[in-house]
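Just one protein chain is left out here, and the rest sit where they should.
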Amino acid sequence: MAKTQYILITILVVAVVLGIAIYLYTAHSVKQVEKAPQRSSIVIRIGGATAPMYQIEKWISILEKRYPNITVIYDAVGSGKGIAGFLEGIYDIALHDPPMPTQQWEEAYRKYGPLLECPDVGGAVVLIYNIPGISGTLNLTGEIIANIFIGKIRNWCNKEILRYNKGLIKTCKDHHYYIPIIPVVRREASGTTFIFVTYLTIVSNTFRKIMRIQYSKRGPMAYFRPDWSSIWREYAHTIAYGIYASGNYGIASTVKRTPGSIGYVEWSYAIFSNLNMARILNRYGNFVYPSYRNIVEAFENAAEILRKEKFNPLGDLWKEKIFEKILNPPGNDSYPIIFFSHLTVKLYYKNPLKAIAVYRFLSVVWSMNNTYVRGYIPVPKSIRSICLSTFIRYARVDNRSLTSFIGITKNS
Amino acid sequence: MKSKNISDIFLAIPLLISLGLVLYFLVVLVYYSIPSIVSGYLFRYEAALPSIYGSLIISIIAVVLSLIFSIALTILINEYLPKFLEGIISSLIDVLAAFPTVIFGIWGLQIFAPYFRDFVEWPLYRYLGFLPPFSYPPYQLQSALLTGVVLGIMVTPFATAVIREAYRTIPRELRETLLSLGAGKWEIAKISLIQIREAIIGGLTLSFGKAIGETAAVALLIGGIPWFCPLTAQCEAIPALIVSEIGMGLMYPNLLSALTALSLILFIIGAVALFGIRYVVRRIHR
Partner (left out) sequence: MVRKYRVRDLILGILVSTTSGIVLSLILWMLLTVVYLGSQPLLKEGIRALIESPNVVPMSPKIGGIGPMIYSTLVIVGTCVAIGLPIGFLTGLYLYEHPTSKLSRICRRLLEVLVEAPTVCYGVVIYLTFILALKEKLAIFSSLSLLFIIIPYVAIQTCDILSTLPAELKETCVALGLSRWQTLKVLTRAAWRALIANMMISIAKVLGETGPLLIVAHVTVKLSWGPWIYHPLTSVAPVPLTVFIYAAARAALSKVVMLGWLACLVLTLMAFGLFIIARILSRTIEIL
């Protein structure tokens, strides 16, 4: 073997080792972890809805900056998988837009003991659209939206739509009165879909009938993931009607690049992706644009309704069907499709570090006031304080109350 | 050398570990698949059969494309190209054989798909839309055809490497004889390919195995809707189905078992394709 090859190999090995060493050293010095003793490092795993994604990520960055020994992993996989993963034990915190369905809640209760389920942030579902050449904003009624997504209305130049949208008439004339509508729906079990579909059942009789049949066959999952294909086969006479996208961002990006499409996303996605949002007819008969003012008004009116409900974060929130009651709230300028996104945590822990880390995260979520990202509305202060105090009171580590740990380890 | 001594036993430990690994894999797959077969859930699972269909469709498209491309590349390299160019392209192909496939997926989805949809799928729909495979309007970026084409590109370097190696083993005398008989490149290429047809079939079988087992690129490009899809529609393949549905394990009883059964089916299809075809070819040539 020639000497050159030996030298070459040695140089290579030394270079690789040196490179890795330098890399690790720089990486280490980037993150200030000198304060945190290594033994108290802990990871929280959050999984679930994509709707509150921007807000959750903001909270995660605040938490990680404040407590460097806590690392958070957030899987934005959709409410259905969030709940399933929580049941499996893969996630410590489940995020889901509607409250956990009773069957899953009871199963989790049997597995983990008492649970805390609370809203973490409020949001709105907006209809985004992409119609080339439209002037002005699109106006839609609940009935029209339902008929579009069912497949009864397949053309943007339909009489019903044109009645409310004079700005479309010129474009329609240019396109010979035929611009096909392409609805974009979610592929996976999604809480945003749940809220949207529930709203449609309120405002459209046809849709309510369809969903009743699907619910009787499949239970709550029929709302998380409706069988759009069979609906389209029946009403649009073709399965080839809509596009399936994955995640809120999937719908946003698909609508952005597919002319003629319409989709439903959480408000923040429309803002950050610069998409046109439609005005929707609210309960008082006004076409309302999802602006900050209108959504806040809707939430204020919803708070009135909530005040009358008894709110027990330790109980099964699904039974009260509050998410249905706050949809289409009263108010002149209330935006109709609003919702609270929920999170579920365990109350009984074996590892004190994890319990403390979860507590820190929950305190960022519920006790900080100026951390809200555009596209989200804070949960009413009264509910937030009930949630946090309930957690503090009832959380246990190995049968000892959490408060004893927090008192002792106040600075870790 | 046949005597058993300490070094033998010492050397046998890694072997037993490897053997154990393989058996563990097979046993777990079979064991966890049984509940869904026994309870019939697998046969009632609506996504099962369409996913198998989707996997087969995209793999067949990929193999057909890679057949065309790899033969073309082999002929190009061996018959037409000057020496220095041959070296570069050969090296490129070798590198791509073990390339991270998810890069094909992200390129396919972000960059290639819009052009493919507008310049290939739309014309197909417009002019050949009366044929069932092209009867779905391609508004969406993801489709079975796109996946098949990108998989074909992905798998071509591997098939080319295999065929090219076999091409090199053709004895020089054959080539010289043909040349002395006055044969042109066409004849030489045709006869050489016939000589190595076993290798071509072997290479294609390996490509089929690779294509059907590919996960990341398929999951990104295929759209995830399990039905007996026309080529220009969103489809579902078994690896993509497993990746997206395995998180829902505890929402439905027997779902995990059904997914395991599907991955077992995938494994069997891959193994059958690999060994079955080789066996058949060997039998034909006895």
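First chain written, first letter: the chains are A and B, and each begins at residue 1.
Quick note on the criterion: a residue touches a chain if its C-beta (ideal position, glycine included) is under 8 Å from a C-beta of that chain, and two chains touch if they have at least 3 such contacts.
All of these numbers come straight from a predicted model, not from anything done at the bench.
Quick one: say which of B:T156, B:S192, B:Q234 or B:N254 touches the chain that got left out.
B:T156
Looking at the whole complex, which of A:E88, A:E107 or A:E300 touches the chain that is not displayed?
A:E88
Which one, B:A166, B:I200, B:A219 or B:L255, makes contact with the chain that was left out?
Here the residue in touch with the unshown chain is B:A219.
Just one of B:F43, B:F119, B:W186 or B:F228 touches the chain that is missing; which is it?
B:W186
Identify the residues of chain B touching the omitted chain, counting contacts across the whole complex.
Within chain B, the residues touching the omitted chain are 1, 5, 7-8, 11-15, 17-19, 21-25, 28-29, 32, 68-69, 72-73, 75-76, 79-80, 89, 91-92, 94-96, 98-107, 109-112, 153, 156-157, 182-187, 189, 206, 209-210, 212-216, 219-220, 238-239, 242-243, 246, 249, 256, 259-260, 263-264, 266-267, 270-271, 274-275.
Take the complete complex as the reference. Which residues in chain A touch the chain that isn't displayed?
The missing chain touches chain A at positions 5, 8, 12, 20, 23-24, 26-28, 30-31, 33, 36, 38, 40-41, 43, 45, 53-54, 57-58, 60-61, 64, 68-77, 88-90, 246-250, 252-253, 269, 272-273, 373-374.
Everything below uses one rule, namely that only the chains that are shown with their structure count from here on.
State the interface residues of chain B toward chain A in the complex, per the touch definition above.
114, 135-137, 139-141, 223-225, 227, 233-234, 244, 247-251
Along chain A, where are the residues that touch chain B in the complex?
The touching residues are 77, 80-81, 83-85, 87-88, 104, 107, 182, 187-189, 221, 229, 239-240, 243-244, 246, 254, 257-258, 260-261.
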